[in-house]
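Excerpt of the complex: some chains, original placement.
Order as written gives the chain letters A and B; numbering starts at 1 within each chain.
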Amino acid sequence: MISTKQTDRIIHALNAFHIELPSWGFANTGTRFGKFLQPAAATSTAEKFADAGQVHRVTGVCPTIALHVLWDLPKGVGDCAEVQALAAEHGLRPGSINPNVFQDQNYKYGSLGNPDAAIRQEALDHILASVEIQKRLGSRDLSLWFADGSNYPGTQNIRHRRRWFEEGLKATHAALAEGQRMMVEYKPFEPAFYHTDIADWGMALALSQAAGPKAKVLVDTGHHYQAQNIEQIVAWLLDTDDDLTMGSIDPYQVFRIFHEIAHFEWETGQRADIAYMIDQSHNLKGKIEAMIQTVTTAMELFAKAAMVDHEKLAGYQASCALVDAETCLKDAFSNDVRPVIREWAISKGLPADAMDAFRQSGYLEKITAERGARNMSAISSYA
Amino acid sequence: MISTKQTDRIIHALNAFHIELPSWGFANTGTRFGKFLQPAAATSTAEKFADAGQVHRVTGVCPTIALHVLWDLPKGVGDCAEVQALAAEHGLRPGSINPNVFQDQNYKYGSLGNPDAAIRQEALDHILASVEIQKRLGSRDLSLWFADGSNYPGTQNIRHRRRWFEEGLKATHAALAEGQRMMVEYKPFEPAFYHTDIADWGMALALSQAAGPKAKVLVDTGHHYQAQNIEQIVAWLLDTDDDLTMGSIDPYQVFRIFHEIAHFEWETGQRADIAYMIDQSHNLKGKIEAMIQTVTTAMELFAKAAMVDHEKLAGYQASCALVDAETCLKDAFSNDVRPVIREWAISKGLPADAMDAFRQSGYLEKITAERGARNMSAISSYA
């Protein structure tokens, strides 16, 4: 079913496809009801780099690792040398830098949106320190997610908080060097129940525009209202000259998102400068296997999106040939692209099947033995 | 429980409270499964003005009536003289002007977002004709809702449509006279299933900003995702110097929205220039009674919002006294404001109880007799 021409397009697409791994995706995490511990989970920065290196080794598309300042660089810039050494050791580069302004007890009522000016300053200081790390590590992106919000109507002044965010993000923008960016993430719920300060793409966009041209909206596919059309948001951001970053992966919807991006590139003849990132930390699946599975799925969906016949589709759209347009899109999705991906992998000197290669490497057994006893002694409880 | 000072605040608030009635709220409407016909429903523009006049007569807060160009002014500007005469006769003023670019068969694939340039022009022409009506009638607001969207992934180019909307709205803005405004409405779903071209407040805001300073976002409380925090959107729009208009009424949530507006006014010392509008057409309740019930509910909620102790609340918010802040807001809501509203009405020469006054007027019996036979002969079917 897949023609030579289509195969070429897939190969071409895969050659340009990168997706960033999150360091925290290799650590034990959980729900508010507790953590189920995995013997092979990573606890040190070194272990996270080692695990991420395994994923890149078998998939070939994950050259960067997102870092969490509080967990991976607890000593701040003082940890940069070690991080760079680890990156070199495992064939990776430092990716986006993620400040943490939600875990400290001071952030109970918010960080950049806190009514207390001293705490706002504390949050800003941590963010600016993260920008410094970003510079030292040569990272392009600062990734900003805020847990700020409120749980009950009337308890916070939404407008004041909006302005404090505007101020904090402007100050952050001012500290960025040339070629660096700050990504502003949005999320309509969790952990706050009543209001989240940056709840949707409209709020993230308004704050980014106020901050300056290096500020961009970060789209996490899991951070939307039910029934919200995410690919439409992506299309709007693409069309208004704004970049975006893509977070966690929903297997069936993300194809349509990849398609919007591919169609934009075809139509404009320019490359969409998009940083794809995974933000997941599966609490039941094995960490590394879960990551390989996600990367593999993303590759499949990206390859399918590369198969859409854009010329035909554009024609059907222009003439409102609904049945043909929909079929054109679904036909690309119906293809089985796994053989082409296998072929591509072999041509790159990568394993034909990433999961198999990982399982046969003995790595999991090794780290399970090494880390097991330590990991299983931790404890966590809801109340 | 209600102090003299609080009573004064309620009276003061009610004196400034106006809410616009929709002409189409007095006509027979239905669901896609059919219409249930009411013998007393209005079918002509004259009947709609007469019915709206009754609502204003008993409530005293509805001096304007929103007009639908296609249904109320089928001859366009040629109908303006008659509309003005009707308004004068019934003690009303023409309110917002609503073009209709969704009913004609040509709009099957959209209006301002249609891939066919000729149909986009047709839609724009109708909107520009509506602006002309707006000028003749001295209406301040043009109210723009679009049914545009698509039902299946891949069938339309979302980015092209966005740009066509930007063009159409700019052209509309260019035609407005001094002192006129255009309100851009958003809605995430219905009638389109897959994507709506102006789906959320962020899209409406971006298009309004592109159109020009006379373009404002119209917030209809019924046009949001489940669990979306509408009062937050209102607070953001208030804070970014944008006006808004409020649509249909959800009795328990709208209090919080009124509160955000009242708190903004208290804090800034300036009046929020907000046009409140009802956009409802109950298909089971009696039309006029439903309208009176909605207006009465809106007055109660507005009066409750006027009772919030802003000084106290601001202090609680600043110190993160969550329990006190929430209680402060809920206390205002817990009050029974009906006696004060009754008192206010009597002082204005209005009936103490609007619904009673309407029921005792004999108006409903009169129009039922006059309109009944004609109305009950219509027919409608799903398939």
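Going forward, a contact is a pair of C-beta atoms (placed from the backbone, for glycine too) under 8 Å apart; a residue touches a chain by one contact, two chains touch by 3 or more.
Just so you know, these numbers come straight off a predicted model, no measurement behind them.
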{"item": "Overall number of sequence copies in the complex as this file defines it, 2 displayed", "value": "4"}
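As a working rule, only the chains that are shown with their structure count from here on.
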{"item": "Angle of rotation relating subunit A to subunit B [CA atoms, steps of 5 degrees]", "value": "180"}
{"item": "Subunit A and subunit B, separation of their C-alpha mean positions in angstrom", "value": "40"}
{"item": "Subunit A residues touching subunit B - in the complex, by the definition given at the top", "value": "108-109, 115-116, 151-160, 162-163, 188-189, 194-195, 199-203, 205-206, 225-229, 231-232, 235-236, 238-240, 256, 259-260, 263-264, 267, 313-314, 316-320, 322, 325-326, 328-330"}
